[in-house]
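One protein chain omitted, others in place.
Presenting chain A:
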Amino acid sequence: MLSPDSIAQIDYEIAKYPVNQRQSAVMSALRIAQVEKGWLSTETMDFVADYLGMPAIAVYEVATFYNMYNTAPLGRHKITLCTNISCALMGAPEIAEHLKEKLGCGFGETSEDNRFTLKEGECMGACGDAPLCMINNHRMEGFLTPEKVDSILEELK
């Protein structure tokens, strides 16, 4: 169900916890599964549940509780824009408008060509670089301007 490489990564995470605490690796396992599959289908979550010896419902609870898991299919790239206070002070609303106009979709939506899903995010803990966004959960871009946004969009084919 998951690739041998993903399984090896999950095993590395499991080894961080005491032997009878495999469930502690669920957040990492879901993250690794999501990187491979793009989003977390019920089938993927059930696989993670079996692999860690957890009830499936406990895995669903985790996947729906934390903001960075994708529990529905989405565009090829996910852009999460922080609009919280420090980013808002530094122009996040203008960046949001620019992104919506360029992508032709609003927060929580996917562009028509399926390239981008736009999300509104909460504080990412890097307010000195405001305004900022996260691309596909693992890359952060700060000091955003409309021009910088354009070049990021251009780069993400």
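Everything that follows uses one rule, which is that contacts are C-beta pairs under 8 Å (C-beta built on N, C-alpha and C of every residue); 3 or more make two chains touch, one makes a residue touch a chain; residues count from 1.
The working rule: contacts and distances are computed from a predicted model.
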Listed names "NADH-quinone oxidoreductase subunit F", "ABC transporter permease", "Xanthine dehydrogenase large subunit" or "Ferredoxin-type protein NapH", with the criterion being the UniProt name of the chain not displayed: "NADH-quinone oxidoreductase subunit F"
Option touching the unshown chain, where A:I7, A:A56, A:C105 or A:A126 are the choices: A:A126
Absent-chain interface as seen on chain A, which is shown: 16-18, 21, 23-28, 30-31, 52, 54, 58, 61-62, 65-69, 83-86, 88-90, 121-130, 134, 137-140, 142
